[in-house]
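Inspection log for the structure reproduced underneath, given as structure tokens.
Removed from the display is one protein chain of the complex; every other protein chain stays in position.
For clarity, chains are labelled A and B in written order, and residue numbers in each chain start from 1.
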Amino acid sequence: MSKGILIEGVRKRYGAGDTAVDALKNVNMHVDPGEVVGLIGPSGSGKTTLLKCLGAVIEPSAGRMVLGDQVIYDEGWKIHDLRALRRDRIGFVFQAPYLIPFLDVTDNVALLPMLAGVPNSEARKRANELLKALDIEHRAGAMPSQLSGGEQQRVAIARGLVNRPPVILADEPTAPLDSERALTVIRILNDMAQRFETAVIVVTHDEKIIPTFKRIYHIRDGRTHEEAGEGRPFE
Amino acid sequence: MKTIRIQGRSLALLAVVLPLLALFVYVVLRSGPLAPVTVTVSTVEARSISPGLFGVGTVEARFSYRIGPTIAGRVKRLDVHVGDRVHAGQLLGEMDPVDLDDRVRAQEAALKHAQAALHEAEARQAYAQSQAKRYEQLLITHTTSEEIAATKKQDLKIANAALVAARQNLARVRADGAAVVAQRNNLRLVSPVDGLVVARDAEPGSTVVAGQSVVEVIDPQSLWIHVRFDQNSATGLTADLPAKITLRSRNGQSLKGGVLRVEPLADPVTEEILAKIVFDDLPDPLPPIGELAEVTVTLPELPAMPVVSNAVVRTEGGQLGVWQVEDGELHFVSVKLGQGNLDGQVQIREGLAIGDHVVVYSEKALSKRSRLHIVEQLPEAAK
Partner (left out) sequence: MISLAGRDILNAWGKFVFTGIGLGLLIGVTLTMAGVYRGMVDDGKALLDNSGADLWVVQLGTLGPYAESSSINDDVYRSILSVPGVAQTANVTYLTMQVRQGRRDVRSMVVGIVAGGLGKPGWPPYLVAGRQITRSHYEAVADIATGFKLGDRIQVRRNHYTVVGLTRRMVSSSGDPMVFIPLKDAQEAQFLKDNDAVLKQRQRTAENPSFNRPGVPGLLDAVIASQSKNPYVNAVLVRIQPGYSANEVAQKIHRWQRLTAYTRSQMEEILIGKLIATSSKQIGMFLVILAIVSAAIVAFIIYTLTMDKIREIAVLKLIGTRNRTIAAMIMQQAIALGVIGFVVGKITATFAAPLFPKYVLLMPLDTVAGFFAILIICVLASLIAIRMALKVDPAEAIGG
């Protein structure tokens, strides 16, 4: 089994009979470990639905999904505990940081390993490592409300990475940010992806960062097709 | 950095929570069944007390005279007013004689008439006597008949009897006359003693019946107080005990007096013993008859004995006793009480020894299991 993400022939149908509508018709994607690919499409194209399927939040109607070295879906869920799957194997980075407002930065990140049963001190150690990697450890004791938008987003990324998941799904992670910050975030994603060998899908339509992708998937009407990206390097 | 910030927040929270918790614990311990009962405690001392007896009475006159007529009549005039001092024999007033004067005159006339009748009877008797003697002489000389001599003797006898009758009639008329005069004299209201007029019960012109009082006179030196003592608390009341008298209208002024006698007849209905208390010195001005007086009789001091305040005495399960505190333990001790004085000190004849600690005041009823919180004075009483 190869690592990374592999999606074959995924379809998602809502409704039945004459009123049935296919949000996803035939989705095929693959992402290698350490790779950051973009997923671009107009609204209504099904990209959110695809993310939800990948995130094991909704069930596809057909197809095959492999995350890391696990087949999670093959014409039916192959994993029983989807919640554990989300917790341990998938990292989420959202449009909004969605940090827990009553936990400080370290605990926001350390929460995930704690939920997995890791002892508190160990979890916090891991959190601190990531905060350091993201260059935000100086804000370790602050509460989310005290951070700027960009700092919050970095913490969110740290949270996404703390369990060393093989996959990260990022949904418009740079939407609220200005160009400098947006590029920083994408650069960090790239660094982290390479460092931890994580496969990353970034759903976006942010013109500021699209040029940085080496590969891009376009999705329209529930179908994807691959395209080479510009792959502009970061300064 | 992180730990300090958390500490700051936690400190603020603790600053609110800890006092709250402390207050809560205080509240739970201070009220409810866990709470101790606040009490005051005192020590039994040996003391000699003077019991006192307290009664309420009215001022009365020992001797009071109600002067009035012996027959029904009308009051003609009264010569004295209330408050006047009179002496024995003084004329206080007079009843209307009505027809009595005429009756006296009638009796005088009847007397004269009787006297005249007596003279007449005497004259007849003298004549009859001389006639009887003459005819007796004539009989001896046979100048008259025996029949006529006998008739003259008979006449003499009749005349003697008539004389006796006339004499008795005179006596009778004299007596009647004396009676009417006596009655006439009774219309005069006369004071029997030196004293003070305290009431005019009928004004001139009013009709009174026999025996009804027209003027009341008392001897002011003879004021005493008729006092009622409750039978429950009259132990030891005898004559000659000293007493303090407070008249109702002279509050605050305490007069000296003594017990004159304890009445042999008590009042069974009100359950009181009656006594007469006299003043040592009559107060000036004299208290009005009928004024209320409070009398305290002090009995002689009793020998020293264990004594407690009567607030200590309680009842548990029908038994009279006290709550004794010994080594922090509370238990109820039955006692027998002796005498008490008017300040609330009462003797303990049996059940306690000198030096024992007893509960005096408590904020609620006590039981064997009560926990005590001993203070000098109960807070509610001090407010």
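The criterion applied here is as follows: contacts are C-beta pairs under 8 Å (C-beta built on N, C-alpha and C of every residue); 3 or more make two chains touch, one makes a residue touch a chain.
Computed from a predicted structure; not experimentally measured.
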With the missing chain put back, one of B:147, B:281 or B:380 would touch it. Which one?
B:380
Checked against the full complex, the residue among A:126, A:139, A:159 or A:181 that touches the missing chain is A:159
Interface residues of chain B (partner: the chain not displayed)
6, 9-10, 12-13, 16-17, 20-21, 23-24, 27-28, 30-33, 54-56, 209, 211-213, 229-230, 232-233, 269-270, 294, 309-311, 313-315, 317-318, 320, 337, 340-344, 346, 360-366, 377-378, 380-381, 383
Need a quick check: the contact residues on chain A for the chain that isn't drawn.
48, 51-52, 55, 57-58, 83-84, 86-88, 92, 94-95, 98, 100-103, 107, 111-112, 114-116, 120, 143, 159, 171-172
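Please note the rule applied: only the chains that are shown with their structure count from here on.
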Centroid spacing, where centroids are CA-atom means, of chain A and chain B in whole angstrom:
115
